[in-house]
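A single protein chain has been omitted; all remaining protein chains appear in their positions.
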Amino acid sequence: MLKHVEKLRGMGLEANPLKDWEFEVSVPKERVAEVLSYLKSTGFKAFIHLACVDWIDEGEFELVYNLESYEDALQAVVKTRIPRNNPTMESMISIWGLCQVYEREVHEFFGIEFVGNPNLKPFFLENWMDIPPLRKDFNTLVYSEELFEFKEDETHGIKAPKRIEHK
Amino acid sequence: MELRPLNVSNTNDKYKTYELFIGPNHPGISGNFSYVLDMEGHKVANVTPDPGLLHRGFEKLMERRLWTQNLALIPRICVPEPDVNEVAYCMGVEHLAGIEIPKHAQYIRVIVLEMARIAAFLFSFAGLGGSTGLYTAPNWSIGDRDYILDLFEWLTGGRVYHIYQYPGGVKKDIPDGWLDKLLELLDYLESRLPEYDNLIFRNPILQKRTKGVGYLPAEKAIKNGITGPNLRASGIKWDIRKAQPYLVYDELNFDIPITGEGDAFARTLQRRLELEESIKILRQCANQIPDGPYKVKIPNPFQFRVPAGSYYSKVESSKGEFGYYIVSDGDVKPYRVYVRGPSYSVGLYYANEIMRGMRIEDVPVWIHTMDICPPDFDR
Partner (left out) sequence: MSEWKELADYFRGRSMWMLHYCTGCGAIELPPTMTSRWDMERFGVVPMATPRQADILLITGYLSIKSLKRVVYTYEQMSAPKWVLGFGSCTINGGIYWDSYSVIKRLDKYIPVDLYIAGCMPRPEAILDSFVKLRELIKKGEAKGYEKYVKNFEWYKANQDKVFRRTTPVLKKPEEVTKSA
């Protein structure tokens, strides 16, 4: 694993080993495609996930690409930060076609535009009009109280269900 | 009178191409999930997965709850095998907080994980039986799965959701006599295996229905992020329990069977072979579990702060790699948790590719042999 870390450090990137089989690399936004295709060529052929973290205080989104190498039994975590205002990111579908669905999900839940992704239509949610729900400034409690009005109401002549006791 | 010659289709058939919904209300789909298929006669021309019917916003809810409160929430992410969620989450929290859990607790975790794996495999046989019209298989395998759930109930108090793991160990120690019952159950399950073989795997109808369906070559499996038994059925020897061992898997003696043909039958057979290995693991655990404390004390949950950092913890589930990417900012609540479900890439991405040109009756077989579990990608 150390040879991978050394190599990535040689490319001018910040790389740290985390565990016996895991290391992470921090990459500037522009070099993500380069690093991912480099890692793919060195055996990290499996794309595991793309996660997004909303660092609202720093005004940044963090994208986390997780790759796995089955030959060397290694895991690589590639991290990049993009600004939170008008977030755009290059799509990775040319490297892994699989990224298409992950990017579509991140677009829906965080509102990040992926340039080059052909299909960013709503995926999990229907008729969603508020800010993307997994952003930190989205308040799910206020939203659900407002939309579902779940506080007990006895209006409209419809009573709360009758309790049937177990004999 | 003569019959019409074969392979001459009705030229003015207005239903030559049509749209077909498989799911959400369809007996052939595994859960509340939907594929919209564009059909050309019997063949699938195009597929649009329509997830989100089970979306509950777990990742948002977890940011609003305490580190330990989340343990009540997460088993719901993967319903047929809820324990992988708890273990993966606890392992992530323990790694971030620097907690080392006792050997006894690690063995208990392995026992729980392997029991859940057997239960999930038996459940998948039921799904396969349902989708091929072999209705004896669900009656047998769900009935046998219930013996495992009974043991779970004795151990944890819950049949389906156990909420048994806790950062630092498990909630309660194994009760007296439980391990003996477990060994008895393992003997029973082992005695049932030949009957399963005769009913399911040697059944000529089932072989005909599954052999050659949904062929998945090895490079495609890697390229499409497929993990677990489906990957091994394509011939790649990759199991997190062996390659990057967690808990006490490195002290246990077990094999990873590889079938390698990569079709639907191989995937089912792969699960059947792995079930046998799980029985082997459980028997070893029951015999060599050391005495000791079942947990280390962690601070009061309201004061339990996990140091800032991020970690990806993963567990080999019966469906593939189940991972939790946990980010902490040093607060009493997680900052962000991302859940990687093993069915995500299979059900939402790879389905587009494999289902094109598949016959309609093979679609449920493909879904069930891939063991697609909708709640784990809807979250």
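In this document, chain identifiers A and B correspond to the written order of the chains, with residue numbering beginning at 1 in each.
The rule is simple: a residue touches a chain if its C-beta (ideal position, glycine included) is under 8 Å from a C-beta of that chain, and two chains touch if they have at least 3 such contacts.
The model shown is predicted, which means the values in this text are computed figures rather than measured ones.
Colleague: Touching the left-out chain: which of B:Ala45, B:Ala72, B:Ile205 or B:Ala308?
Modeller: Only one of B:Ala45, B:Ala72, B:Ile205 or B:Ala308 touches the chain omitted from view, namely B:Ala72.
Colleague: Which of B:Val160, B:Ile205 or B:Ala308 touches the chain that is not shown?
Modeller: B:Val160
Colleague: For subunit A, which residues lie in contact with the unshown chain of the complex?
Modeller: That gives, for subunit A, the contact residues 86, 111, 124-133, 137-144, 146-148, 150, 156-158, 161, 164, 166.
Colleague: In the whole complex, what residues of subunit B lie against the chain that is missing from view?
Modeller: Its contact residues with the unshown chain are 24-27, 31-32, 52-57, 60-61, 64, 72-73, 76, 79-80, 123, 126, 138-140, 142-143, 145-146, 149, 159-161, 375.
In this section, only the chains that are shown with their structure count from here on.
Colleague: Could you work out how far the Cα centre of subunit A sits from that of subunit B, in whole Å?
Modeller: 22
Colleague: For subunit A, which residues count as touching subunit B in their complex?
Modeller: 18, 20-22, 45-49, 51-54, 64, 66, 68, 70, 73, 75, 77, 96-98, 100-102, 109, 123-126, 133-134, 136, 138, 140-141
Colleague: If you look only at subunit B, which of its residues touch subunit A in the complex?
Modeller: Touch residues, subunit B against subunit A: 51-52, 55, 57, 59-61, 63-64, 222-225, 227, 236, 238, 243-244, 310-312, 321, 323, 325, 327, 335-336, 338, 340, 344-345, 348-349, 378.
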